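Missing here: one protein chain of the complex. Every other protein chain is in place.
Up next is chain A:
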């Protein structure tokens, strides 16, 4: 059969219906829009502006020179898992057995996929506080699960409240996905915020996937891991990784920790799909944990300074902006301009040459907001806010 005859047929009929029915991501649409534009300042980037610290890169180069190029054990190098266990204990007071309760994954993304594939059966309802990172809901759908968004609000600092969680629960509810510190809102949950949530989880016999990839990036207070709450360790699948804290996004190094039985189930999927995470990345991750903590602290302090700069900047140009307590995103409201998120983001791109992500792509509660990453230089941030200010003034004059 030649290409023409294949092309004339509906290839979609071969597709798994769940995959076919996933809507294209809104962020992708905006990416395409932005990519055609030159000389823009972008606040749309979901990754650190630092390169991976040199000592980490150098350790990887050295390992390649020594020919360290082979498979590791499925769950990851034992030294790395031990180092992760020690790090989690020291930083967040959670104890995992590196031998039985941990898998090193290809980024936090694979960890999320493993957790959902291991848990979700058709018809299961998966609770997802929104606005949130864009991957959860599609992965739930691929597994036949039903994503159930729970809207969070700026007035609450985008925290998940016990009332709204309670309201969303039905007999089909199985999993709650948490992502705090939050991408895109910068919201965090304190111990006090967590306790009533943990109670509901217990009462309704639910399980939690806690994506704590931004755990190191909190500013006025330390991150509280959901797994560290009383009685919650066995009910939590902890997802984290090296991307954000150690500026290692391109290495794709993540990990997942959970009760032994859950971990062994996820390991089955992991070993048949990826075998093991890339060895170069594992070597680098180990170096980051062994010698990179000071450098990490310096990066966090640098984000903190820029956080203050953008929050003040947005407020000064007349946009409401709740104070983000974690990650490296500010989530200002553009409702006062009378435009939708997409309208504002599009005008911002074409008229002010600044790219930011419209909040509506992050689900319920995101409309009316704009995700602005402050992981970019002080100079660029200052310039971007100035241009945004001019646009806001112009829009107000038009009305």
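To be clear about the criterion, a residue touches a chain if its C-beta (ideal position, glycine included) is under 8 Å from a C-beta of that chain, and two chains touch if they have at least 3 such contacts; residues count from 1.
Criterion: contacts and distances are computed from a predicted model.
**Q** What name does the UniProt record list for the absent chain among "Roadblock/LC7 family protein", "DNA-binding transcriptional regulator, Lrp family", "Acyclic terpene utilisation N-terminal domain-containing protein" or "Carbohydrate ABC transporter permease"?
**A** In UniProt, the chain that is not shown appears as "DNA-binding transcriptional regulator, Lrp family".
**Q** For the chain left out of this view, which of A:59, A:75, A:134 or A:317 touches it?
**A** Once the missing chain is taken into account, the touching residue is A:134.
**Q** Determine which one of A:40, A:146 or A:285 touches the chain that has been left out.
**A** A:40
**Q** Which listed residue, A:355, A:370 or A:395, touches the chain dropped from view?
**A** A:355
**Q** From the list A:19, A:64, A:275 or A:378, which touches the chain that is not on show?
**A** Considering all chains, including the one not shown, the answer is A:378.
**Q** Considering the entire assembly, which residues of chain A contact the chain that has been omitted?
**A** 25, 27, 30-31, 34-35, 40, 42, 44-47, 49, 51, 133-135, 183, 305-306, 308-309, 312, 355, 357, 378, 382
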